Structure formats: C-alpha cells, structure tokens
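Below is the structure I would like to discuss, written out as structure tokens.
Left out: one protein chain. Kept in place: all the others.
Chain nomenclature is as follows: A, B and C, assigned in order of appearance, with residue numbering initiated at 1 for each chain independently.
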Amino acid sequence: MIKVGVIGCGYWGPNLIRNFVSCPQTELVWACDLNENSLKGVLRPYQGVKETTDFNQILQDKDVDAVAIATPVYTHYDIAKTSLEHGKHVLVEKPLAMNVAEGKALVELAKKNELQLMCDHTYCYTGAVRKIKDIITSGDLGKVLYFDSVRVNLGLFQQDVNVVWDLAPHDLSIIDHIIDEKPEYVSVHGMSHAGNGLENIAYISLRFKSRFIAHIHVNWLSPVKVRKTMIAGSDKMLVWDDLDQAEIIKIYDKGINAKISEREKKRQFLISYRSGDMCAPRIEQTEALSLMVKEFADCIVEKRPALTDGEAGLQVLRILEASERSINADGANVRIEYSDGGTNGILSH
Amino acid sequence: MIKVGVIGCGYWGPNLIRNFVSCPQTELVWACDLNENSLKGVLRPYQGVKETTDFNQILQDKDVDAVAIATPVYTHYDIAKTSLEHGKHVLVEKPLAMNVAEGKALVELAKKNELQLMCDHTYCYTGAVRKIKDIITSGDLGKVLYFDSVRVNLGLFQQDVNVVWDLAPHDLSIIDHIIDEKPEYVSVHGMSHAGNGLENIAYISLRFKSRFIAHIHVNWLSPVKVRKTMIAGSDKMLVWDDLDQAEIIKIYDKGINAKISEREKKRQFLISYRSGDMCAPRIEQTEALSLMVKEFADCIVEKRPALTDGEAGLQVLRILEASERSINADGANVRIEYSDGGTNGILSH
Amino acid sequence: MIKVGVIGCGYWGPNLIRNFVSCPQTELVWACDLNENSLKGVLRPYQGVKETTDFNQILQDKDVDAVAIATPVYTHYDIAKTSLEHGKHVLVEKPLAMNVAEGKALVELAKKNELQLMCDHTYCYTGAVRKIKDIITSGDLGKVLYFDSVRVNLGLFQQDVNVVWDLAPHDLSIIDHIIDEKPEYVSVHGMSHAGNGLENIAYISLRFKSRFIAHIHVNWLSPVKVRKTMIAGSDKMLVWDDLDQAEIIKIYDKGINAKISEREKKRQFLISYRSGDMCAPRIEQTEALSLMVKEFADCIVEKRPALTDGEAGLQVLRILEASERSINADGANVRIEYSDGGTNGILSH
Partner (left out) sequence: MIKVGVIGCGYWGPNLIRNFVSCPQTELVWACDLNENSLKGVLRPYQGVKETTDFNQILQDKDVDAVAIATPVYTHYDIAKTSLEHGKHVLVEKPLAMNVAEGKALVELAKKNELQLMCDHTYCYTGAVRKIKDIITSGDLGKVLYFDSVRVNLGLFQQDVNVVWDLAPHDLSIIDHIIDEKPEYVSVHGMSHAGNGLENIAYISLRFKSRFIAHIHVNWLSPVKVRKTMIAGSDKMLVWDDLDQAEIIKIYDKGINAKISEREKKRQFLISYRSGDMCAPRIEQTEALSLMVKEFADCIVEKRPALTDGEAGLQVLRILEASERSINADGANVRIEYSDGGTNGILSH
C-alpha cells in the first residue's frame, strides 16, 4: 500500500484525492492546503486523513511514500524539489514547472535520488487517446502525415498565463505520447485582444525533420466550443471529436495513392483517391484519472518510468518556452532546444 | 444589351455561358474552346451562338463589347491583355494571373484604355458573404478581431498548383471584400505529402497593423469536408458553415467585457463573459454567379469599378506570391509588397 | 424554515437531499431508507440529519412540516396517504401512484386536510420547458398545431413497468404544463421484443377536441439517444433538442399562409411558405430540481397550488392508465376518463 499526501486542494486536488482514496494500491494519509476551511470541506467524506496547512509536515512523515502536487504552477518547482530531497515520489500537475531549467533540475534530481517524478498529463490516460495510440502503433494509419487540433471556446481568460500555456499542454503532451518524433522548431502566431498583453488566440505550427507536421489552434474567444483533432496517415485517417460522446473517434478508410508515371514524355504524379468505410470503435469509459493514479502506483512498485514521466513534462516545457519566444517574434520559427546549448533559438533564413 | 464572348468552355465556362444567356442585360454572341466537340456539346441548348477555336476571331468582331476568360491560369495574362488591347471589357476567372507583375500590367492597361477589368471572385456574390459584409458594415460585431477559416477535404490534388493557389483565393478574396485593412505580411506553413513537391496542406497566417488577425487552413488530404469560418468581433461573433444549408450563418451574442481595475494595489484586468441568444438569419438563395454577371454588366454601363475589380484580383495575387515565398522559407513571415519596391520580402528579426 | 424529511435514498433521493439542504427556505431534518448502510453513505456530507429505517418515525416528529417520497412506485400511495393523515405536506416522485384511483384518493385527501400534494415533474422546471412555456404563452407561435416528441435510447429495460410508464410521463407532464387543452383519447401502438411482456417501444398519439395533436415515440431499444421535440404553431415553430447543450431550443420563423381563392371557377386553397430567421434564445441554467424544491417551499408558505400539483400528477396517471388499455387493444383509441364514470373506455366506431 503506497501512502500518499496530496498538496493543494483547490480546483484539481479534490479529483486526485477521490482517486487516491478509491485506488486499491494507494492510501491517502495526508492532505494539505493553505485554506483550512476549504481543506475541511474537501475531506469531509473521507475519514482518517490528516490535515495540514504546511506541506513540510507531510514531507517529515516517514510513513509517506509519495506526494501529489496540485498547487499553482509557480510553486511546483520548490515543492517538488523539496519533496524529492525528502525521498518522496512526486506527481505534479501540468505544466511540470515554470520553465525548462526548473523542469530539467527536477528530472535530474529524481534520477539521482531514484525516485518517481511523474507529470499528470491526464489526456494521455483517456480512452480516446489510448485508442489513438493503439491505432497508430498497430500501423493501421500507415505513415502518419499530420496532426491538426482545434481547441477553442469562450471563456476562462487566465490572469497569469496566455492561451498557449493554458490549453496547448494538452495537445503537446498528446503529440509527445503518440508520435515517435520530436519537433525541431515551433512557430506561434498569437494575438491579445483583451488588452492585458496575454494572447487569447494562437496558432501553433510544429515542424519535424520528417514530413510530419502538427498544428494547434487554441482560442479563448470563440463563439463555439470545439475539441477536434484530425490525424491523417498514408493509409487511413481519423477524427477525434471529444465533444461527440457517441462517436468520439472516427476512422476513415480514405486516402490517396500516389505514383509516378512517364506519360507523354513527362514525368507525372498520378494521384487516385480511395474512399471506403468509416468506423467508430467503442471507446473505454474508465476515468482517465484513475488510470493515471494507478500508473503512478505501479511505477513506484515496478521502478519503471511512467508513461508521462518527468521527461514528458519537460518536453512540454521545451515547446512552451520556444513558443513564448516565437510569439514575441511575431511567429518566427524558434528552434526547440534539446541540449544545454544557449542561443535564443530564433532561426535565421 | 452588352454583347459577350466566352473564352474557355471547360469546367467553369459552361456556368458563365448559362448565366450570360439568362442575364437580361447581356447577350452571348460567341463561345470559344480549343476542343471543337466539347464546344458543340456545351452550346447545344443555346441557339445562335457563334463558335470558334480561335479567340482572336471574337476580338476582331466589332460588335463584341466584352469577353469572359475561363481558360487555364497560365493563359489569363495573354488573352486578357490582347482583349483589352482590342477594346473589350474583360472578366477573368480567379486567380487573375500567374503573378503580381502580370496582374499589375493588366490593371494598368484596363485603366489606360478605360475598360472594365473584373475578377470572378464568385464567393463575394453569395448570399452568405453578402450577409456577412452587411453585418460587419452595420457595426453589429463591434470591432472585428479575427477571421479563421477551415477549407479542407479529400480530393482534387492539382497537377500544377499547390493547395494554397487552389483553395486560398476564396478566403483571400473574401477577407479583402469584408475587411477594410490590408495585411502587412503572411506566414505559411505547408507540407507536400504526395511526393510531387506541391503542398497539399497549408496553414496561412495574415498579420495586420491593427490587432486583427486572419488564419486559413487549406488541405486536400482531410478525411472530412469542412468549410467553416469564424469571425469574432468585440460585440458579437459569427460562424459561417457553408455545408450547413439550413443554418449557414449563426450570429452569437457572445463576448467578453474587459476592464481594468486597481485591486489590492495591483492593476488587474477584469474580464467577464456575455452569452446571449444565437440567431441564424435567412440567407438569400440567388445564384452567386448570376449576381456576378449582373455586376459585370452594370459596371460596364455605369462606368464604375466592380466589387471584385482587377485591383481585387491583384490583391489576391500579392498574397499568393508572398505565400509562395513563405512556404519556401519554412513559414517565415514575408512582407506583402504594395509598391514596386524590390526586396525578397522575408522579414528579418 | 420548512422542516423536511426525505423518504427513500436510492437513485433520486440523494438529489432531493442535496437540494433540500441547499435551499434557503428548507431544512433537512430526517432521511429514511430501508438500507442503513446506503443511508449512512448518502448522509455523510451532511451533519445533523437524523436517520431512520422506519418512515413512521419521521411522521411522528411534530417538528416535521413536509416529506418528500422517492421510494418505488408501488409504495407511493401508502406512504403519501399516511403522511397526509399525519398532517405533513407531501412531495412525490413521478408517477404519483400506481393508478388513477390511488391518485384521486391522494388529491382528495390533501385537499380535505389543506395540505400541499406536489408531484416532482422535474422537466417542467428546466430552463428549456420554462422558455417554451413563455414562448407559447406570449403567443409568439400563434395557434399551437402539434407536439411531436422522440425520446429514445438503448438502455434501462425496467423489470416492472413498460417503456410508456418509464419515459412517457416526462412528455405527458410537459404537454399538460404548456398546453391549455386536455386530450380526449389516446392510442398507443407498442411492442415487447425482449420476451418479458413489457413493451420496449411505443408510439403514443393523443387526440384533442381542437385540431391540436400530440405524438410521443418512446423506445428502450434504439441505437442512438434522441431527446427531440418539435412544436409547430401557425406563426412560428420550435425544435427542442435536449442533447444539444449549445442550442437547446431553436425557434424558426417559418410557416405557411393558407388562403382560399376562387380561381377558374374552382374554390382553391392557396398555400404559400414563409421562411425567415432562426433564433436560439439563451436558456437559463439553474438546476431544475432546485426550482422544484423552492416551488414546494413557496407553495407551503403561500398556500397556493404548485405548478405541478397533485392534479398534474393525476392527469399523467389518467393518460398512462388509458395508454395501458390501448396497448392491450393493439392501439385502439381509448377515451381518457375525467370523471368517475366507468366504461372500459375503448371507443367504438
């Protein structure tokens, strides 16, 4: 039984608490929040969980194996670092930290101390994304050609981060999870319309060494809510509409056949179309968070890296940091840094 | 009665012929195509129209007032130029010509000879776009913030142009028609997956001096057909779904109210949301092409510039030419040239 | 402060409990269920609520003003009757009772004892139905011509009632709520496919003295979930799609204009069509159950009949009982009895 403390009981914390309580491999022993009243409210249904407003109290409890951190982003680094130093396995909400430097330090510390560092990229545990990963891994799509996501709605202008930091981590973590290649550079065209300097609309293009291309449209100022992703392969293509509960993923047996012919002495590309059946497979309904919590517990026991480990969290930070630079350079391509090397990353042409 | 000859009776020509025949202000007197058989087939329902395989025969007919050119793009410039030189008013299919230089020459020649030069940007005459223009002009949307278009489907890989030249002129001509500001630069991320070097997917970002931003996703390799445009204003927002015949335009009384407050000694942006009724106005069903033909006839009579005149056609060419440079520079911002000035236009940062 | 006891804490009871707790006019003092463990579980978040497995204990508490009954249908009559005899106001889940005789007895007993008897027809308190009632009452639709509802999905074959008793009360209570006329007779074509003699598909036609007509399709064996109602008036028509959260009600400015002309010596009906704008009004999101609970409290204080009082519950029973006879007579029209008169109600022709 892995003994867990949850730090931060605001928006997301109660969901973690509920799942740590119901997971057969974990026991919730501590919960921490600066607001004592809200903490009491959250814990009312659960008996025997200790309360504190100081997370250090949890870290000093020798019985505690692991902590889950659901505090504001700017506190992630400090709390995670201290926890790792106290020998606790750590689960952190996305994004892992405020920047690449912090993320890298956490990944290295966890490695050194032989502890789990996991990032809660919940989407990767949904039935939809697991099905998509299966389909891609099985080779059914053929060579994957592009990933196109639209994640827009009216609402939730954040006060401290722009729409890229708010919404794009979902897509970035999914791309990292299902695609074997890392992007080389990123270009982000964004605009702030509310007058507070924080972009509310952004178009993110990710370029890869191969011909694969990814694009994400995130937007807080849309009249309609859309959560739609297209992934095209050379053999089949799929559409994932997260708002269509009945047919969340549709796989189209459609595509082109391209061949080269020598016709009338001219080399020509002959492109023909295939259009076959569409199939919407049954998607498993298990709550994503319960699988994420189980993965955390399993990884601690089995001493193996999690599906969405610290490195996965760090990868999202790399792209977010480069995106920030690209926005500030009006959408110029910015190289995503995978080493410690130090230019500003804007590509010259 | 304006006497018209139609040059080129392949894909689009028959539609022009049908509309010139039914328009009460025009009389179709000539039709020209290199393929004599297909020409005869097209003209079978129409009696008394003269046939030719040589368009010069039309130009030498003193009775002819105007010609409509629906031939392959690379021939537009020569045929239009010769026609203008022979004193004929000219209607040209989109795109106006192969490049800005050609387009500019045609615009200047028409001006010098005091002839109409009009570009068939059909979409600008649809009930939907006319309604959108009315809404924007009336001020109902407030300040227009962004234009986002998705124009994707499986099909029609062209042999000579990429997806930008094929599909984007629709959106570019619409933007030019409904927005009062010209874009400063363009960034296009595209990819060719068919192996013939012609991009089949492209993401076009148009940047303007104001905070208005436009983005167009064009794609020949999509599992589903989408023709959807969102236009957000500070007061209202609209969605135009060209495939939803019942509710082609939806206007949402939605938006944000942003104000600045001084709270807890910190300057803060307070953003609140409005979400009111949605209305789908009745859209007029008149065939766009019949209105375009009528506009051509009216402009000849009234000696005024057409809604989609040569300058409008030239504007689309300016953006297409800059887009081409951007694609070749992996999506770098390229300045759109409005003068004769001569750099390669790629912005340095 | 109205002191309330909730009897029955299975499927729906916890929702009542939550709303009685949060309603400022009511105080939850007792909760009762035969299953002690599930009762404890339900009450865990609420402190100070007394528990019992015997509802008589609640009735004997002089402090209790009212009870809400969410037990199996066959127990409604006994519990409600005893409660009214003990001077408690009573709220009952739908359907009010097992048959018209029971329903009538309860209505009369409540009247005699000057107590509230209310039926929880929750749908009547939803934003959608309240908006529909407003629209009809305002006269916007003109004369209401028909009501057509499709309420189908795969699932929940009940063990004791057929699909008519399970799903149709929703539509029947809504019709009773928004239409001023009572149906004269009902015809139900149903079929049992599961082999247990309980119909899983049924088509219900309600005939009225006027030309208004209502039809309800209820179905447990449908591949897709549909909750769609069309209401047509002589001036406008509306569609209510309860699964379309964004545009739950659409009002169409559509219809026909019928007039009689004398043409060519023949009396002719000239029918022309109108097709104008569509509008989807903003729908209020307040939880229906909270308004229902408030209505219960208000009616107790103001001593007025509830929107969905015992008589409304009785009306639904009248139609259900007649429907049962119609199904057994293969869909024959069955007169709905509004008096004590006693035939079997099947119409002869």
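In this section, a contact is a pair of C-beta atoms (placed from the backbone, for glycine too) under 8 Å apart; a residue touches a chain by one contact, two chains touch by 3 or more.
As the structure is a prediction and not an experimental result, all values here were calculated from the model.
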Contact residue for the chain not shown (choose from B:K143, B:R211 or B:K225): B:K225
Residue touching the undisplayed chain, where the options are A:V73, A:A105, A:A258 or A:M278: A:M278
Option from C:I201, C:V293, C:L307 or C:L320 whose C-beta touches the chain left out: C:I201
Hidden partner interface residues of subunit C, rising order: 145-146, 148, 150, 154-155, 157, 159, 187, 189, 191-196, 201, 203, 205, 207, 211, 213, 215, 217, 219, 221-224, 230, 232, 234, 237-239, 250, 252, 254-256, 258, 260, 268-269, 271, 273, 275, 329-333, 346-349
Touching residues on subunit B - with respect to the absent chain: 44-45, 224-225, 246
Sites on subunit A contacted by the missing partner chain, in the whole complex: 246-247, 253, 275-282
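Throughout what follows, only the chains that are shown with their structure count from here on.
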Inter-centroid spacing, subunit C versus subunit B (mean Cα positions, whole Å): 54
Inter-chain centre distance, subunit A versus subunit B - centres from mean C-alpha coordinates, in Å: 39
Cα-centroid distance, subunit A relative to subunit C, in whole angstrom: 45
Two or more partner chains touched - positions in subunit A: 224
